[in-house]
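The structure that follows is given in the form of structure tokens.
Complex shown without one protein chain; remaining protein chains in place.
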Amino acid sequence: MKHLFATTALAVSLVAGHAAAEDTLKIGYVDPLSGGAASVGQIGLNHLKFIADEANAKGGINREKVEVIGYDNQVNAQTSLVQVQKAIDEGVRIIVQGNGSSVGVAIEDFVAKYNRRNPDKHIVYLNYGAIDPVLTNEKCSYWHVSFDANVNVKMAALTNFIKDQSDIKKIYLIDQDYSFGHAVADAAVKMLKEKRADIEVVGNEFHPLVKITDFAPYVAKIKASGADAVITGNWGQDFSLLLKAAGQAGLKVKWFTYYAGAAGGPTAIKQADLAGQVYQVNEGINNLGYPEADKTIKAYIDRYKDAPVVFPRIFNTAGLLFKAVEEAKSSDPADFIPKLEGMEYKTFSSGGDGFIRKEDHQLFQPLFISSFGPLKDGESFDEENTGWGWTKIGEVAAKDTVVPTTCEMKRPG
Amino acid sequence: MTGTSFSLPPPTPGGATSNPVLRYGIWVLVAAGLLLLPQVFSSGLAISTMCLMGTMVIFALSYNMLLGQTGLLSFGHAVFLGLGGFLTAHAMNMGADGLFPLPLMFMPIVGGVTGLAFGILFGAVCTRRAGTAFAMITLGIAELVASSALILRHVFGGEEGISVDRTELPQPLGIVFGPQIEVYYLIAAWCFVSMLAMYAITRTPFGRMCNAVRDNPVRVSFIGYNTTTIRFIAFSLAGLFAGIAGGLTAINFELVNAAQMGAAESGTVILMAYIGGTGFFAGPIIGAVLVTYLQLMLSDITNVWQLYFGLMFIGIVMYAPNGIVGLLAAQRPLLERRCLHRMIPYYVLALVPGLGALAGLSMVIEMTTQLSVSGSEGMSMSLMHIPFEADSVVPWSIAVVLLLAGGYGFLRAAAVTRNAYDTATADRRAG
Partner (left out) sequence: MLEIVFVSTINGVLFGMLLFLMASGLTVIFSMMGVLNLAHASFYMLGAFFGFEISRHIGFWPALILAPILVALIGMVVERFGLRRVHRYGHVAELLFTFGLTFVIQQVVEMVWGRLPVNYVVPPSLNFSAFTIFSTTYPAFKVFELLTAVAIFVVLLLIIRRTRIGLIVQAALTHPDMVGMLGHNVDRIFMLVFGVGVALAAVAGVIAGPALVTQSNMAGLLGPILFVVVVVGGLGSLSGAFAASLLIGLVQTFAVAFDISLADLFGPLDLDNALGDYLNDIWNVTIAQVAPILPYLLLVLVLIVRPRGLMGMRDT
């Protein structure tokens, strides 16, 4: 077996530790790269490798070569911490992660403690996708930056859109029964009440995480409630099966989702034949007609034909990081984090204005409401080879997505 | 891994020698080893890895009290690891607030007591049955507990779990437990004490009765023991030590979450115990160290490490059912007979084609991966620093030849080796 040969090499590396090369900007990507969740984890790594290659082709960042190293955390918080330790030993100062808020909180805590206990050596955690609000509220940290809009921000955008849809009278909420699902439901109830008191929340359902094979009973319940729209934070199998069950039962409602665009989502919507009924809120889609983004997306999809899923948030993460590193002329987090605070940035998908709030290190950016259906004229990108793509329905400017934070950040020094 | 199966009599657990110098000497050596390890492996990663290994050793040993010693296959042992960890984390947070003045170094006791309490609770339910029924009840309980953990968000902290800061606890000896190395010594100490305690249990009459329940429950009933009671006590004690391991995990990672008591963790501990060898006290120790190491490091070398992992596991189940320690222990009769040197040429003979076959297999796997999963990264790849193209004919031919010739050679050599082994040990029995 191959590891027999490699074991000795690894044992040596354990003793010696890796010498950190000075002239590379090392990015440690800690996400699932094996097992069931690897489909999304691998896509993120593809993005970073693509971005690194592009940056290196232009001579690197501050003439430093960008190197991306993947660390397989198997979406397990404890494993992640050992992998972060491994990354630190290998000279990585920048940790990128995005799948799973449990992992996100673990890394945020670890990084904060590490920096406190090792005052001469700093690491930073760039979070491109863990969007539980606690990360930038109760547990917020100076050494963490959140590049995806968190649950509350997205719900603010979503409800701003729903506010103007006069045909929506009854809304059903269905979410996975864990902290993220509850955060989505709580935000929806609160914000709908503020913005459209006349909308009735006819159901607030929670179901266990990835335990359900048959969503027909839930669809029957939604149908019986007479809802004309559903808001859900479901992702992965729980999203696909829910939508397919709805399609089979002939449920005609509008679906407002967080993760319809995630891996597997578009395929499920196409199979359920729900053209134009599924909406998502996110930081950007492929068919916005912004030439600069189109060029990059095309190059990316040409390279990764097997998994042609584009995450604009990772482009934003890397873009902001590179900008801060160049401005600080240093790749030490202690030097470039101050540059990130309050930094203004033209976001990847549309070139719209975004900024990082200093108080909680949350990126605010234009958010898009889009719907999924057969490609229209002038739209060039479909999703997962379905022939269907995302169409912009609404846009919410960054300043209109700002929500308050309870963060009391402890700053170093 | 020579991959041959030896026709051994069932091994006796512990297999301790009667020589007291040797018996105590081993433990002195273990203690010295635990003390010196950080001097040899001193990088941050190595210390973190060894901390995890230490807790997993306790966990795997506690599991083997069930599987190896009492013959109970549990699919839910991680429940105790998790519950012990959660209660420890809550106790630590209370300690930080000054409500529960127990120094950090004794916090694993909280985990142990929790594990024992739940061991008694769940044990009362499931140890009334053995065999498949027992396995299924543990599976059901594990699912119930793991699912409840996500729903009862105040106790278990939801998806994020409960985080703690170990440095905020009372520090009686001035040890802050900030640096990982201090935590290592704490874990090493607890690991040593737990190993000693669990070994001692195997040497008691109760330990012997556990073996008897495993081997022949009917006879145990005939001689007047209650098999249910013995299973119950074994189950509770296993819960106790798993709880200690959970407490140490909470201290080590400063975090406990629901995933820690999930099915994956329960499955991992089965792998650890079995790969190491359930019939030997040292088996789960070796297994825990090896499996933890592979889980953390194998992913750096190959994308499809779970495939190698699965193949290795199947190989061990098929060809070395007594585990790695079983393979080593099979050499003992040779040592006693002082004829190990006679066998070594045979082992080499089997090993060479075996390694060739493995190299071929791993080439096939890696090249297939390059063609399919990593296709978008291009066809250039390298194994052991030899670069080549995954879609060209030459490496594929080499791989297939290696695999077939190596496999055939290995099977032949294995048969010869087995004969030689049988002859060597038969000599001994005859003489």
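Things worth noting here:
Just so it is clear, A and B label the chains in written order, and each chain counts residues from 1 on its own.
Definition applied: a residue touches a chain if its C-beta (ideal position, glycine included) is under 8 Å from a C-beta of that chain, and two chains touch if they have at least 3 such contacts.
If you're wondering where the values come from, they're calculated on a predicted model, not measured in any experiment.
Among the chains on display, the ones the left-out chain touches in the entire complex are A, B. Touch with the chain that is not drawn comes from one residue among B:102, B:151 or B:398, which is B:151. Residue-wise, the contact with the chain that is not shown comes from A:42, picked out of A:42, A:257 or A:401. Touch with the chain omitted from the figure is made, among B:221, B:372, B:397 or B:423, by B:372. Within the set A:50, A:110, A:128 or A:218, the residue that contacts the chain not displayed is A:218.
In the full complex, chain B touches the omitted chain through residues 67, 73, 125, 128-129, 131-133, 135-137, 139-141, 143-144, 147-148, 151-155, 263, 267, 270-271, 274, 304, 306-307, 309-311, 313-314, 317-318, 321, 368-369, 372-373.
Annotation for chain A: contacts to the undisplayed chain at residues 35-39, 42, 177, 205-208, 210-214, 216-221, 223-224, 237, 240-241, 244, 248-250, 263-264, 267-268, 270-271, 306-307, 384-386.
Please note the rule applied: only the chains that are shown with their structure count from here on.
If you average the Cα atoms of chain A and of chain B, the two centres end up 35 Å apart.
Against chain A, the residues of chain B that register as touching in their complex are 40-46, 48-49, 52, 147, 150-151, 153, 158-161, 163, 165, 167, 178-179, 249, 253-255, 257-260, 264, 294-306, 308, 311-312, 355, 358-359, 361-362, 366, 373, 375-377, 383-384.
Listed in rising order, the residues of chain A touching chain B in the complex are 1-6, 10, 14-17, 33-35, 42, 46, 49, 71-72, 74-79, 81-83, 85-86, 88-89, 100-102, 105-106, 109-110, 113, 117, 132, 134, 177-180, 182, 208-209, 211, 303-307.
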